[in-house]
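In what follows, a single structure is set out as structure tokens and then discussed.
Every protein chain but one is kept in place in this view of the complex.
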Amino acid sequence: MPGESASKVGWPLRHLLGFEVALVRALAEHGVAPQAGADAIARACSELELDPRSLVDSQLHNATPIPALIDAIRQGVPAEHRRWVHYGATSQDVIDTGYNLVFRDDLQRLRVALLDAAELMARTATTYRDLVVVGRTLLRRGSWTTLGFRFACWLDMCLDVVDELDIAVQSLGLQLGGSSGNLGVLGAIGVPVATSMAAELGIPWLGPWQVNRHQRYRVAFVGVLAARLVDQVAINLLLLSQEELGELTFGEGDSSSMPNKHNPASVVNARSAARIALSLGAGMFTAPPVELERSAGSWQAEPDLLTGALGHAIAAADALGNSLSGLEVSRASVAANLSDELYLSETLKVALESRFGYDEARAVMRQILDYSRSKNLPLGSAAHAVVNSDLPTEIATQSTGSLIDQTLVRFQRYRRISNG
Amino acid sequence: MPGESASKVGWPLRHLLGFEVALVRALAEHGVAPQAGADAIARACSELELDPRSLVDSQLHNATPIPALIDAIRQGVPAEHRRWVHYGATSQDVIDTGYNLVFRDDLQRLRVALLDAAELMARTATTYRDLVVVGRTLLRRGSWTTLGFRFACWLDMCLDVVDELDIAVQSLGLQLGGSSGNLGVLGAIGVPVATSMAAELGIPWLGPWQVNRHQRYRVAFVGVLAARLVDQVAINLLLLSQEELGELTFGEGDSSSMPNKHNPASVVNARSAARIALSLGAGMFTAPPVELERSAGSWQAEPDLLTGALGHAIAAADALGNSLSGLEVSRASVAANLSDELYLSETLKVALESRFGYDEARAVMRQILDYSRSKNLPLGSAAHAVVNSDLPTEIATQSTGSLIDQTLVRFQRYRRISNG
Amino acid sequence: MPGESASKVGWPLRHLLGFEVALVRALAEHGVAPQAGADAIARACSELELDPRSLVDSQLHNATPIPALIDAIRQGVPAEHRRWVHYGATSQDVIDTGYNLVFRDDLQRLRVALLDAAELMARTATTYRDLVVVGRTLLRRGSWTTLGFRFACWLDMCLDVVDELDIAVQSLGLQLGGSSGNLGVLGAIGVPVATSMAAELGIPWLGPWQVNRHQRYRVAFVGVLAARLVDQVAINLLLLSQEELGELTFGEGDSSSMPNKHNPASVVNARSAARIALSLGAGMFTAPPVELERSAGSWQAEPDLLTGALGHAIAAADALGNSLSGLEVSRASVAANLSDELYLSETLKVALESRFGYDEARAVMRQILDYSRSKNLPLGSAAHAVVNSDLPTEIATQSTGSLIDQTLVRFQRYRRISNG
Partner (left out) sequence: MPGESASKVGWPLRHLLGFEVALVRALAEHGVAPQAGADAIARACSELELDPRSLVDSQLHNATPIPALIDAIRQGVPAEHRRWVHYGATSQDVIDTGYNLVFRDDLQRLRVALLDAAELMARTATTYRDLVVVGRTLLRRGSWTTLGFRFACWLDMCLDVVDELDIAVQSLGLQLGGSSGNLGVLGAIGVPVATSMAAELGIPWLGPWQVNRHQRYRVAFVGVLAARLVDQVAINLLLLSQEELGELTFGEGDSSSMPNKHNPASVVNARSAARIALSLGAGMFTAPPVELERSAGSWQAEPDLLTGALGHAIAAADALGNSLSGLEVSRASVAANLSDELYLSETLKVALESRFGYDEARAVMRQILDYSRSKNLPLGSAAHAVVNSDLPTEIATQSTGSLIDQTLVRFQRYRRISNG
């Protein structure tokens, strides 16, 4: 909602300082900097008092807040250790690593929100595993499906997004390259230092990536996919809860002008947040490419685009979860919507073809349809009358049920321990 | 920059309350509500004390903050006048009108920022009206152009964006339609009430537009165009200020790792903000369409998308203005880049064709090129040597200058009075 | 549909040659080239036999087909006139102007398709001007609206798109600037030559615009808006024709697997084409900006993006027209959907507030709702029982009707003479 934009987070100082501390500790570990220097810098970082305006000024004058941050740290460090602050690193190393730590957290929150929604999908898929409903293709009534299968398909989508999310998290690496991104200043100790830093920060070292933003496209992809998932489930819940269909209901929300109208607030909030997530995430795909060793503008937009995309994706998934938790299925409406037996058509067609052969079956089917319309009879009764014998009208959901079960088994692997 | 996202604005309470006051005043003017009711409601709005959490709750439960806002107003109004609060209106009327008032202000700020940048472009176009520079096509040196013409082209683009902006502002109308957007509840007094409200709020009444979001696409278009303008000028300033070209310089910014490096901070900030503006603005174009009388999700995302797009567009234009205000042109570099006379080639070609005819001119040109390369001579000298006579080498910029003048004259019409 | 992509059009040779002929004629008119030269070149263009592979080769080796085209023209021209072929122009002049002529034609076709659809919307709006239907907000049943009003709103949207289209057509100008886009080679005769050419080609001369692609963004905007319009109307037709709502029907299409199912083929085709139009059109907004005097890549993509966007927009509008032409309204379903009188709620609320005051009215309304639910009575009957007197239940559509009439009057101004 307005005022809650995920991009208002400011700079993630904790993670930016964490980078600088991890750097100097690694330098000390590998004998480059003295341990006393590392200790002094770690202390300065933990005690840092910072005028936020200095960061804003630095952003305006340097297109990055890092110079001001480093100056502030240095002021807290004895002169003899100052040179070890930010030693061998460049602003982009700090920003890239710091935001990867932010994205790791955001993705973890998104994972929780998605799996919470998945849990509710799984419950509905289980509870209504064999509830036959009218299938709807091209927004028209088609042959039967089950409510369980519908939710199982969405659950599958949801788990596909979680899979992508897990890959994205694993690809979020430490950035360390120095000003041209080639580890040149650190020389032979570059890789050992990076390896130690990565271990300290709990993220992998996959080499420098100032030029290769692949891991960021992955994060954007997850944001886009999560938004699309939410939007798909949400619009479908809305469709099924139209009053004339009435198969699902939500009880939330009042209208400001109509006392007896209830608004599907969570679903609407979910779609709205998804829309913003998608716009910001997709913005990563159309941004200008990196110009040589560091991009002049599109790199700097990445944090806002991606924290915005993930923040809104989380809000969207949470809102979807709210909707799903209040879901009620009207078996009466489901049955009523089935009653004109349109759902029989495919089963009936197969049965008629089996009895009469393909060409004659078409003619018989036409007779049945005409009879059904002229007598205003359900298709099953019309068929019975025309063919003058019993035709199979039972729906066999076992096979569809086994597809559901596979998805539920898949979901077991994702369930968080807390859901034991 | 992070923390400065335009979407953190929260709801524009002043404008939302302004709607409610204008509504009841118009109802009183047209004899529907008593004047005392209008006065009571206006007073309640001006004295309103509101728990912000109630709006957030309302957003969560109703997908809009308006029910909570109306309840709060009603609590401040004597019982006998309560029914006139929000009479005949729906939440969307308030939100749509309120944000149009926000966009009107934002667009005005963007207009100022664009015209400030335009002023600087005009000055450069004037100062360097006839400074011949190497033209660059496909990022290759081509025939000559003038620095003035380059800036005049960008100035023209800028004024085209301002034209679109002015159209967009004029199309921002009052929303009033009631819950199905057809003015049905207000009946015959609907249009008179709307006309009075629009006059009070200083925006036009163009009929209800709950379903037709055209005016919002216009706002998005302006955001996108402004972002594209800024990005185009910014990348071109960067290209011309590459050290090897050296035709322009900026003095801003230090590198965190390299003491003698200066960063083009404003240009980079401009491009970064433009990127976000563009992503959010373009999000309006790919959003799902309005479903029947009110969209369920994409409408609700409009305020964040558009305040975000405009806010970042303003930031981008401001940053571009900063860059332009610090612009310095190196006549020495410009001259040096011209010195190998590649720029003459088109003039030379025309002169040779004029003297030798098309086919022979080609052969002569080939000789000149070979001679120029083998002797490492400038093209003009080589031509002189090969053709053994004077060839025209003067560049006539008058015609190009007159194109610049036309743009400068155009700009006179946009200049704000304060620049008079 | 596959195989019908609008981007397979190849180069518009007629328009490219038209540029070259217009150029040399203008040169002759202004005394630069001899009239015999102009005649010879015009003849060569009209008799040109061209190996298409030469254009493809030129595209591969020059990133433009124009050099091969010019060589081919020159071969058909006597040696003494060859230098006047393409004199003073650059490839981009030919391509930009040639495609503007293409876009002018495409936009005209789109205009016809949109106005054909508009005609059908206007007819429905007229026929069903006062047919009360359930309004639907957030995909929920709301207060009443009229079917006429719904179509009038879409008609208004359609006319807004046509307005933008007309502006876009008027802004499609001649390109003439020479290799750096500044008319420098032609010098003082540049503007007179351009003015004559523009008159000959029937498009305006608005100055060179190699750097300022504003007119192309306008074309893209029209493509996007047309796609959005089609998509909005199409999805709404689909929603209203869901069997349970049944307010509208289409008779097109059979299912390959279900004999009694009819597919809404035109609406689906419309949405599919709109999707492609939108993707290609929006691609113009995210393309990289022009680099200095000529962009290296994104300019070259403009013809495919925009002919694709417009071609699919035309296909979408045509398909929408097909759907609208087969539209049937079920007054029975409309009435049945109204029968539980939810639509009365807003009218009722106003009536109750008017009689009881705001606070008591809320209590009465709650009683009516409870009574309605417990007795399973329509809202109107429950109200009657609770309040024990007549309440206004008539819907006054006059005011809404007058809004429709305004749109219909607006439409009169767009109707093509052929519809007289």
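Which chain is which? They are A, B and C, in the order written, and residues in each are numbered from 1.
One rule holds for everything that comes next: a residue touches a chain if its C-beta (ideal position, glycine included) is under 8 Å from a C-beta of that chain, and two chains touch if they have at least 3 such contacts.
Note that the coordinates shown come from a computational prediction; the quantities given were computed from them, not determined experimentally.
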Query = Which listed residue, A:42, A:219 or A:278, touches the chain dropped from view?
reply = A:278
Message = One chain isn't shown here. Among A:31, A:52, A:187 or A:202, which residue touches it?
response = A:187
Key: Listed residues A:376, A:398 or A:412, member touching the removed chain   = A:398
Query = Of A:208, A:264, A:308 or A:321, which residue touches the hidden chain?
reply = A:208
Note = The one residue from A:43, A:83, A:331 or A:373 touching the chain left out of view is A:83
Ask   = Since one chain has been left out of the picture, which residues of subunit B touch it in the full complex?
value = 136, 138-143, 238-239, 241-245, 255, 257-264, 268, 286, 288, 337, 342, 345-346, 349, 362, 365-366, 369, 379
Inquiry  = In the complete complex, the non-displayed chain touches which residues of subunit A?
reply    = 63, 74, 79-80, 82-83, 85, 87-88, 135-139, 142-146, 149-150, 153-154, 156-157, 160-161, 178-188, 190-191, 207-208, 210-212, 214, 217, 221, 224-225, 228, 231-232, 235-236, 239-240, 278, 281-282, 285-286, 289-296, 346-347, 350, 353-354, 357-359, 361, 395-400, 402-403, 406
Inquiry  = Under the stated touch rule, tell me which residues of subunit C contact the chain that is not displayed.
reply    = 1-3, 5, 7-11, 56, 59-67, 70, 86, 89-91, 178-179, 185, 231, 234-235, 238, 252-258, 263-276, 278-280, 282-283, 286-288, 296-298, 300-301, 303-305, 307-308
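The definition used in the following text is that only the chains that are shown with their structure count from here on.
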Task = With centres defined as the mean of C-alpha atoms, identify the chain lying farthest from subunit B.
result = A
Query = Taking each chain's centre as the mean of its CA atoms, how far is subunit A from subunit C in angstrom?
reply = 33
Task = Return the distance between the CA-based centres of subunit B and subunit C, expressed in whole Å.
result = 23
Inquiry  = Using the touch definition from the top, which residues of subunit C touch two or more other chains?
reply    = 136, 138-139, 142-143, 239, 286, 346
